[in-house]
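Of the protein chains in this complex, all but one are displayed in their positions.
Let's look at chain A:
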């Protein structure tokens, strides 16, 4: 049991961070804190993807000269040509001198980070506008102000109708 938990220490860390981020995004009244929670959540997704990509003992995914399947070594390599380059990632993996981590999830996360930055900056811009319009960045105070405005509008409309019909 202990082994089961410890073997997956990385995943436990990811689950904890993800839940912390989610909880903050839902429960915080301060709008900035909500964005912080959202950012934690999104960053944890990057951790998750990158941890999926790790091959134990693998290095950076750079094709070294001795790994290239079509390098000129006619003694023990008869296969040449660009087709075997594709095969190098699959069946011919065992022939490589260097195991390497899967680069694709890293690339995906580059895109996800860009999306996260755009979301964060848009969220902050909205908070600036909320602060200008309401004078506060606490969600409960914003709700309170909204409630009062709605009541005031209702009363005003009532008065308006009464005056107009009188």
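Observations, loosely collected:
As a convention for this text, a contact is a pair of C-beta atoms (placed from the backbone, for glycine too) under 8 Å apart; a residue touches a chain by one contact, two chains touch by 3 or more; residues count from 1.
What we mean here is this: contacts and distances are computed from a predicted model.
Chain not shown in the complex: UniProt lists it as "Monovalent cation/H+ antiporter subunit D", one of "TRAP transporter large permease protein", "Monovalent cation/H+ antiporter subunit D", "Nitrogen fixation protein NifU" or "Heptaprenyl diphosphate synthase". Contacts to the hidden chain, counted on chain A, fall at residues 18, 22, 25, 31, 34-35, 38, 41-42, 45, 48-49, 52, 104-105, 108, 111-112, 115, 118-119, 122-123, 126-127, 129-130, 133-134, 139, 142-143, 146, 157, 160-161, 164-165.
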